[in-house]
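Only one protein chain is missing; all other protein chains are in place.
Now for chain A:
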Amino acid sequence: MPDVDKGTVRITDIGPPNYENFLPPIIKKNYGKWLYHEILKPGVMVHVSETKDKLYTVRVGSTRIVSSDFVRDISNLADKYCNGYLRFTTRNNLEFLLDKEENIEPLIKEVQALGFPVGGMDHSLGNIVHTQGWLHCHTSASDASGVVKALMDEFYDYFVGDKLPAKVRMAFACCLNMCGSVGASDIAIVGMHRRPPTVMADRVKDLCEIPSTIAACPVDAVRPKTINGKPSVEIDEDRCVFCGNCYTVCPALPIADPLNDGLAIFVGGKVANARTKPTFSKLAVPWLPNNPPRWPEVIEAVRTILEAYKDGARRGERVSEWIERIGWPKFFKITGFEFTKYHIDDFRLGEATMNYSNYARL
């Protein structure tokens, strides 16, 4: 639409840049012609084409939130080694695409000199996909980048190596909005609230649409109530499951709570169809405290899971397959995590998760 005031044409609705203009020439030439790939060492693989061309990929872990100078740094590397092309992965890694094998080691040296790890392939711990957290979100029950940094520092060797039984996909979401595919990961860490929202009674009428606030609750815990002569709502504390849906539609129902916001850990989810069907992660630890800057309780719980998995799983078994084979009771026994009434699903269709048999490993 033309901007008459400035005498310029305003650009709208153009969609994304055409991807074809951003593919390296070797990819353009071999688009759809790839025959197979091999992992040469952790973080490095080669794809071989029908045309006999070989494309080398070096995968580099990054922080997801990055500065403009980081973007310039990686652009310089791309210029030096990759004819000015590079890509990102769905897990916030960088991938440098090389058509010359001899460039692999010099590139890796420079990447590592900048402080960035090469890895995240094959039987490794992938980069943790995560959300915004306290850094930039109002509904967060925890920080995201901080917990992820603390975890990846601790389990760094699993990223740069390939010594796990199979790939482990870890993900972090700072609230139940679960931006990203967090809930179907080998290990999912989720920000949890634990107390009902506070009703700012005198502000509900001005800030919120009361019917949609009531409709937002999945358990009918929000009800209309006149307070001090003003239309407002009340929360049935016995029903509330602390999901934060009502706060999402009504700013006068803040749910953040410094004492009670924390983190839950779910395990054994996957999105791939290989061998077993995609499945959600299941609850291992219902709540751990927010303890910045290093969240030691979360680190310990994840360490417990990773070590038990490493010791117990057979080669090629994802976390879900390992637990399926040994059974959940044994998972709780090995890890020492307490099994509580919170672990038994009492939400809609939750009853379907009961064990309707005599099957038990006694």
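Throughout what follows, a residue touches a chain if its C-beta (ideal position, glycine included) is under 8 Å from a C-beta of that chain, and two chains touch if they have at least 3 such contacts; residues count from 1.
Definition applied: contacts and distances are computed from a predicted model.
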item	value
Undisplayed chain, where the name is taken from the UniProt record, one of "Glycine betaine/proline transport system permease protein", "Sigma-70 family RNA polymerase sigma factor", "Dissimilatory sulfite reductase, alpha subunit" or "Sarcosine oxidase subunit delta"	"Dissimilatory sulfite reductase, alpha subunit"
Given A:G84, A:P106, A:P224 or A:P329, the one touching the chain that is not displayed	A:G84
Contact residue for the chain not shown (choose from A:L97, A:M121 or A:I323)	A:L97
Touching residue (missing chain; options A:I108, A:M121, A:V233 or A:A256)	A:A256
Absent chain, residues of chain A that touch it	1, 10-19, 22-24, 27, 31-32, 34-38, 47, 55, 57, 61-72, 74-76, 78-79, 84-90, 92, 97, 115-117, 129, 131-140, 143, 145-146, 149-150, 152-153, 156, 159, 176-184, 207, 212, 215-216, 218, 243, 245, 247-249, 251, 254, 256-259, 261, 269, 271-276, 278-280, 290, 292-294, 315-316, 347-349
